[in-house]
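What follows is a single structure, and I will ask about it in a moment.
All protein chains but one are shown in place.
Chain nomenclature is as follows: A, B, C, D and E, assigned in order of appearance, with residue numbering initiated at 1 for each chain independently.
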Amino acid sequence: MPVVEVHLLEGYSPDERRRLAESLTDATRMIIPAPAEAVTVVLHEMTTANYYRGRMTRQGAAALPDPCAIVLAFLDALGARELEKARLLLAEDFSMHFPGTEPMSDLQELVEWSKPRYSKIEKHIEGTEAFGSPGSATVVYCRGTLSGVWTDGSRFEGIRFIDRFELVGGKIQRQEVWNDLGETQRLQATNH
Amino acid sequence: MPVVEVHLLEGYSPDERRRLAESLTDATRMIIPAPAEAVTVVLHEMTTANYYRGRMTRQGAAALPDPCAIVLAFLDALGARELEKARLLLAEDFSMHFPGTEPMSDLQELVEWSKPRYSKIEKHIEGTEAFGSPGSATVVYCRGTLSGVWTDGSRFEGIRFIDRFELVGGKIQRQEVWNDLGETQRLQATNH
Amino acid sequence: MPVVEVHLLEGYSPDERRRLAESLTDATRMIIPAPAEAVTVVLHEMTTANYYRGRMTRQGAAALPDPCAIVLAFLDALGARELEKARLLLAEDFSMHFPGTEPMSDLQELVEWSKPRYSKIEKHIEGTEAFGSPGSATVVYCRGTLSGVWTDGSRFEGIRFIDRFELVGGKIQRQEVWNDLGETQRLQATNH
Amino acid sequence: MPVVEVHLLEGYSPDERRRLAESLTDATRMIIPAPAEAVTVVLHEMTTANYYRGRMTRQGAAALPDPCAIVLAFLDALGARELEKARLLLAEDFSMHFPGTEPMSDLQELVEWSKPRYSKIEKHIEGTEAFGSPGSATVVYCRGTLSGVWTDGSRFEGIRFIDRFELVGGKIQRQEVWNDLGETQRLQATNH
Amino acid sequence: MPVVEVHLLEGYSPDERRRLAESLTDATRMIIPAPAEAVTVVLHEMTTANYYRGRMTRQGAAALPDPCAIVLAFLDALGARELEKARLLLAEDFSMHFPGTEPMSDLQELVEWSKPRYSKIEKHIEGTEAFGSPGSATVVYCRGTLSGVWTDGSRFEGIRFIDRFELVGGKIQRQEVWNDLGETQRLQATNH
Partner (left out) sequence: MPVVEVHLLEGYSPDERRRLAESLTDATRMIIPAPAEAVTVVLHEMTTANYYRGRMTRQGAAALPDPCAIVLAFLDALGARELEKARLLLAEDFSMHFPGTEPMSDLQELVEWSKPRYSKIEKHIEGTEAFGSPGSATVVYCRGTLSGVWTDGSRFEGIRFIDRFELVGGKIQRQEVWNDLGETQRLQATNH
């Protein structure tokens, strides 16, 4: 039964407004256990000529891009080893945190690090989840399974992974990675 | 500059209303890159006697409990091996997904499974993140590091982990776990 | 899905506000075919100290009494021949319009007029309907059946009637009566 | 002084919106005795792209037709014995309730029934009144006088009548008729 | 932090709406010491077809012209001795109140009165201030310095003045003048 009304300046695209409405619906239902159909979101677009702060009209800030789309584009480019394309999506102070190694900040560094671990890897994404944080970052979680080829030429697949991203201003600032690659290798070593 | 107004029935506690306001602020800033200070949330509590649907007054549904608090209480109880206490926080169809094994549904099963892996384990939590999902579940991510004692008596610490929980109606329905335990053991085995 | 918000000055009783909400719900559904459950009415009671017109705070006018209750009280008093009690519910310029006679303005006149028609009569009310008119009157319809005793001592019952009332300022200004008494008598005369 | 604000989805015609505003004004004045000029109704048309329930945009239901217009069209067609045209305005389970006879459900049946009563009849309508009911029906009252020709060729006029209609979904479901025809015939028989 | 929302009928020009927003911002800050940037004014233009009072749609009254512009045009015309042009800006019952003389009502009268005082005068305006009054008048204050030529041919300048105007319906109804001309002449006489 809750009704969420948002007063925002005109200028946001239908898709941006839809993303806002969805985000607010989900945010509401985290506290109030209404069925989705009982949560109403109404957007009121204010004409810039009719909105004043300090006697002056104002412009709304450009919307942030869809954070899940940014993350998926990054993973695609990285998977295809199109490092230049991937770098365009990164913030200045980007850092990566992978299992079993120190943080890295350059994509080429990651490529080198992975070479002795597997000769090919592919991500099968099962879900992405994005939400705003109390700070200035948007957080995206991306999870699924990995398949690929070990350095000895044998294949692997169905290995669970999860990535956590922080985006600021539409750029990826931080990537954290967890997966079962090590556990899988350990089990394989144990079983041999 | 966006203003979010929520019309909700009276009866929610100050803490529940604060959680709602925070959740809506974050949800807004995922799309509109306003500084936090520029996002206003106003809650309008409607007297139940002044709110009618279908000619009848209505009561607001009881708020969901803080999902992060539920998760932390669960992890605490599990860490202390207080399984009965932990079970009270679980939904009927609870399932756990750990690295290197099949899904489990019973906490005792988990305890047995972990015995040959480590003799003691402790979670040091660095962050929890909760958000509403498009479905009926609230998602909580909890991440940090593990410390403990291997079965050979040697200690470990600083091993990264992340847990993903789905809560429905305030009960934990699903737990997924990723960590670097396997990678750590693999590296130790390799180094020996 | 329509939402009706009413801003009214504080001071109306819960029952008066409930009547307003019901009246507005029904009024809305005459045009918009939403199920009742989809029509929301929210009353906003404004503190008189926070409502100004022409720089001055204002008091809300006292609510009109329930028009159906007024009509039922009038019919009760009239049925019991408590004419003084009934007269208290009438406006100055009250008039009655009955089948087969000129308009009457005095209740005693009605009593005299009815004497040769029946020796006893009772109203069995099946429904009352009230609604505001474009003018200053509230209209009430009251329908059901009549039972009683003819002047020859025989009984009648189940004879349909409908009354239309106009109330102004909570007083009955006009009563119009239609019923099947004449038709019934005509049929009885024909059948003899 | 009350202000009624209605939030409705865009798509209603000016005439439909005017009918809604009038209906709400009258509904308000049944409880709050403000002069008409003191009742403000403001309609807020929400862009469908800016209204979400359960994360989805919605369409408003098509408005119901003017119930008085439906009733008048029905009475016109019936008066002209254009039974096919009249039937188009009736609901499946239509029933008629006339003085001195059992309920009828077919218009031809009514025509047959009336033949021995009068050879011609015409309705002079003095007023129609429509209002929404707590259920799903809209109620219309139509009153005025009847003129026509008795079966013996003599004329009558000025005989009061009132009809009550229930419409559901814009179709007439029930007609109830009261009039002074029987009383008039009774008086004529008595006077002869 | 206060937010002022104005619901007004459509039809006001952007400049008229801007003047309204500015006036309301200043009016708010006289009581609430928020910095200008913290005062939000939102204008809601209501479609005339969606605004009803007493069941009827209404038109908004034409806006009043900018009172400072009226006053400046009047002073310009008067300074240039274009009396006809100046008179167009005056109300029927216009009166002028100058130092050391009785009220005057005709501009020609003023011209004659000033002749023995100075042979030429010019207003250098440093500020105008306008505000609505509790009554029907808008008040404009205009202040600055006078320069010109005394009747003896000597020049003067930098002599302070202030004028107060009352405008009703966009016409100047009253002008009151204070200045240091007399004080200056007195000092000059004293010093000689």
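Details
Here is the rule we go by: a contact is a pair of C-beta atoms (placed from the backbone, for glycine too) under 8 Å apart; a residue touches a chain by one contact, two chains touch by 3 or more.
Quick caveat, the model's predicted, so the values are computed rather than measured.
Against the chain not displayed here, chain B makes contact via residues 14, 17-18, 21-22, 25-26, 35-45. Annotation for chain C: contacts to the undisplayed chain at residues 7, 46-47, 49-55, 57.
Touching residues on chain E toward the chain that is not drawn are 1-9, 12, 16, 19-20, 22-36, 51, 53, 58, 60-64, 67, 97, 99-100, 129-134, 136, 138-139, 141, 143, 160-162, 164, 169, 176, 178-187, 189.
Everything below uses one rule, namely that only the chains that are shown with their structure count from here on.
Both chain A and chain B derive from one sequence, and where they touch, over half of the residue numbers involved are common to the two copies. Chain copies chain D and chain E are related through a rotation whose angle, from the C-alpha fit, is 120° to the nearest 5. Here the CA centre of chain B is 65 Å from the CA centre of chain E.
Measuring from the averaged C-alpha position of chain A to that of chain E gives a distance of 59 Å.
Under the contact definition stated at the top, the residues of chain D that touch 2 or more other chains are 7, 22, 25-26, 35-36, 51, 53, 55, 134.
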